[in-house]
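Every protein chain except one is present and positioned as in the full complex.
So, chain A:
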Amino acid sequence: MPAPIRLRELIRTIRTARTQAEEREMIQKESAAIRSSFREEDNTYRCRNVAKLLYMHMLGYPAHFGQLECLKLIASQKFTDKRIGYLGAMLLLDERQDVHLLMTNCIKNDLNHSTQYVQGLALCTLGCMGSSEMCRDLAGEVEKLLKTSNSYLRKKAALCAVHVIRKVPELMEMFLPATKNLLSEKNHGVLHTSVVLLTEMCERSPDMLSHFRKLVPQLVRILKNLIMSGYSPEHDVSGISDPFLQVRILRLLRILGKGDDDSSEAMNDILAQVATNTETSKNVGNAILYETVLTIMDIKSESGLRVLAINILGRFLLNNDKNIRYVALTSLLKTVQTDHNAVQRHRSTIVDCLKDLDVSIKRRAMELSFALVNGNNIRGMMKELLYFLDSCDPEFKADCASGIFLAAEKYAPSKRWHIDTIMRVLTTAGSYVRDDCVPNLIQLITNSVEMHAYTVQRLYKALLDDISQQPFVQVSSWCIGEYGDLLVSGQCEEEDPIQVTEDEVLDVLEGLLASNLSSPVTRGYALTAVMKLSTRLSSVNRIKKVVSIYGSSIDVELQQRAVEYNALFKKYDHMRCALLERMPIMEKAAANGPTETVQTNGEAEPAGLEPKHPPTIIQPANQANDLLDLLGGNDVVPVISTAPAMKPASAGGELLDLLGGLSLSAPTPAPPIPMSQPPFLLDGLSSQPLFNDIATGIPPMTAYNKNGLKIDFTFERSNTNPNIAIITIHAANSTEAEMTNFVFQAAVPKTFQLQLLSPSSSIIPALNQGPVTQVIKVLNPQKQQLRMRIKLTYNHKGSPVQDLAEVNNFPPQSWQ
């Protein structure tokens, strides 16, 4: 058999191949030759063949048949054979193959070989791919070599020990005695690997950590020598003496100093020294500084040092080198939790990084920006973030949009700003927002009552431009459905109202229904919006036509809706108004925060004492199907979001039943109101700026006067909705004893709607000393005569009192 070709030849041949197929053919031919050569047990050329095999393995071709050959090479006496044999073992073998155990004996022998390079090979192989069994068997040998004076072997033994510890953690104690004088070595290679070994041991075991704390002074000394020693040619990298060792030591110091005052104190000086003396013009200097900064932030350093560290990071941010900027952003992200104020100082630089071309830097800057947003800088930051959202890659848009929503929710300075921001996000990145933002946004819009006209106008205008972004279109069509009347009547206060006719509004909605861009969900929204407009606009016939067309739509969901709405027109027309009334304010399903009643009342009485605090409305996501839920839910005029009283509205409820139902059971706690609402809550108590303060000339009346309790009604008209009358009751107690646990309940005929706000107090002081007030809002769309039945319960002189009364003497102006 001719001598197998050399590795060089093989490589040359393979390079001449012009196609993948040609290459494969050549490799297969050579593989076959190698295999037959192996079968012949040829010792001379085995190393050559294995070398070729490794080359083919690198290109991706199968080479497993060479595994045993590697073992044979390792067992050979020649250094050449051993060298390639061990390399092959490291590349081709691993602990999953049983074959590898056969190596154990060879390695053991080689660890005790007379030639240090053979020992080195053995250590290297054991340290790379030694399995736990092998490590257990050979740990003793490694430990012996750890104590040798030969620095070449010592450093390899140290790293091998790390591997052994990783595979078999129980053996860690075994290496402890050998570590005693590792740090007194002069050789930097040994020092370096020793520090790695110590680091590994400290990370794995807290006992070791406390044991090694006593090494801190020694480490500090070594570091000092490195910095002060001046130029030493063998360890020099770009003018700094062995930066790799410095970085390693700093890292170990970080682990040792974390959470420990004494060690941290011992390190303070040297850290300050490194931080101020290191050259920053080259990458090496920056690597050391970076490590120093991380260490300073992690240990219990003094505040001066921390400030120094953050300033270094700030300088990094201004560096031209992108790598440095990236690294600075990463570490600022880690420290922003603990040193928030210090990082805030660099906010403008961080925000500038958003405009960087580099994807990695942009991502880091975005994360950091979100972490830095707070109530003070929200406006400025949001501007930058919105600009970023406009121009960034699609992979960022989803994260950015979610981040913006969260930040806006937490820190929005005003409702209008909040709504503007969200609309901006929807119009720029509308297709990337998460699904739950649509209901969240709708809830937000419902809650900001005075912004309804403004919101719907802006949404309408934006909708005219672009109907392709589904979440945005869904929100817009919902709003147009709800507040279409405001749109058409041009009531916007915040900006110039636009002139929109009913037909134009319906055109837009019909366009959405017909467009190919709209998803089925969007169409559902649009159809329901059209239907809602039937009670708000006057072009009912047109709406009827639209709805009946979709009664035969292919989409089952759409068809069902259309058919049901059709039925609403035909058979249930009397219910249509009630069903399609304005949505009440929705509360978030999950209460986030303590359920204080402080928001609704001057007093912070827990909900239990005030059975008057009725259950809140928890409206689920506002899919249009909720319309039908309104029947079972509560029809309350949506105004201020204090805990609204509910009349459990059964669609034909009698007055008496309603009252009975009002002695309510478990009062659920008042919902937490989003923080941007405080002005409104307090207003609920006293004068309501929303409402027309000036008496519109409706005379007050006495509703009830018995047993010393006198209740007066005063009237106002709401100026957002002329159908709403606001009645303020004043309850006064002329007896000598106070009345406690005072509860006022009211019911009205079914064509009305009632909302009862919380009373100012449940105790009416004696002798007319201070009346208790409570606000009732009555919606009277059909302008019928107002009648009211009231029920009073209170404790007087220790005994409970209950009374029912009917109030019929309302002045005509209050309900016309």
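Simple rule for what comes next: contacts are C-beta pairs under 8 Å (C-beta built on N, C-alpha and C of every residue); 3 or more make two chains touch, one makes a residue touch a chain; residues count from 1.
One rule holds for everything that comes next: contacts and distances are computed from a predicted model.
Trainee: For the complex's missing chain, which UniProt name, "Ribonuclease kappa-B", "DNA damage-binding protein 1", "AP complex subunit sigma" or "ATP synthase subunit epsilon, mitochondrial"?
Mentor: For the chain not displayed, UniProt's protein name is "AP complex subunit sigma".
Trainee: Using the definition of touch stated at the top, determine which of A:Gly189, A:Pro700, A:Pro765 or A:Pro781 touches the missing chain.
Mentor: A:Gly189
Trainee: Among A:Leu101, A:Met228, A:Leu318 or A:Val359, single out the residue that touches the unshown chain.
Mentor: Hidden-chain contact among the options goes to A:Val359.
Trainee: Looking beyond the chains shown, say which of A:Lys29, A:Arg221 or A:Lys322 touches the absent one.
Mentor: Among A:Lys29, A:Arg221 or A:Lys322, only A:Lys322 touches the chain that is not shown.
Trainee: Given the full complex, what residues of chain A touch the hidden partner chain?
Mentor: Residues of chain A in contact with the hidden chain: 3, 6-8, 11-12, 15, 44, 47-48, 51, 54-55, 57-60, 62, 78-80, 83-84, 87, 91, 94-96, 115, 117, 123-124, 127-128, 152, 155-156, 159-160, 162-163, 188-189, 192-193, 196, 234-235, 237, 242-245, 247, 251, 283-284, 286-287, 290-291, 322-327, 357-361.
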